[in-house]
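One chain of protein is taken out of this complex; the other chains stay put.
In this document, chain identifiers A and B correspond to the written order of the chains, with residue numbering beginning at 1 in each.
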């Protein structure tokens, strides 16, 4: 049994989805661990890390539409407003959609479903540098 | 230290909760690993995997009531509509309630609380075949 620690840096372009599946799969391959568990933790509180459909991009558009309605920017009752109208809404969006994932690894690949992709969802309107802490534990061969 | 990989297939009966606690506990027992960490990943984007109360079934009824109001089927602003009015709402319900879990294993048993059960929540109105990828790492005896 062995383990590997890593980090993925993502430069976001402002609010929206950034797919990271292939970069994470590449890191898993580089470790040489073919069977095990891969854990991802996004080290920020105003962006999220989630699994969603990787086929029709309309799904991501509808997610933005829905969340913008559910957690309005500039909500009149919020008091944490010093960093702008998208700051507190970004914190809430991050908590509702999550910042960590655990994905089994089989035959050297992430055991995702056919239509699943891993996305970093930036909730701030301006671009940010985001870091994902990676951990993998397992064995070289299954 | 050793690990095991597995899969659980659940045939859902359409929208609603399907408890999987005992099937997962059975798989853990079969592996012979008595102490460790069990990770579950649902390989779909329109159903979810969550821990909730296993006592009063009214809790699950109220969850359905609440989510149906929060994420309406056939939302007029959604554009991902080709697969029916329950498709995009199912994706959003899945992301808000999660698709993966990590549960410590102690003395051969899942370290759940007294009132906790593990549920697959089908969000599509029609029955589906759903797969949960399983991973367990640990030791034979504590």
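One rule holds in what follows: a contact is a pair of C-beta atoms (placed from the backbone, for glycine too) under 8 Å apart; a residue touches a chain by one contact, two chains touch by 3 or more.
Small disclaimer: the values here were computed from a predicted structure and weren't measured.
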Tell me which of A:8, A:68 or A:96 is the one touching the absent chain. A:96
Which residue of B:7, B:30, B:56 or B:83 touches the chain not shown here: B:56
Among A:88, A:105 or A:120, single out the residue that touches the unshown chain. A:88
Where does chain B touch the missing chain, residue by residue? 1, 35-37, 50-53, 56, 58-59, 61-63, 65-66, 69-70, 96-98, 101-104, 106, 111-116, 137-139, 142
Where the unshown chain meets chain A, residue by residue: 1-3, 5, 37, 39, 41-45, 70-71, 75, 77-80, 82, 88, 91-92, 94-96, 98-100, 102, 131, 133-135, 137
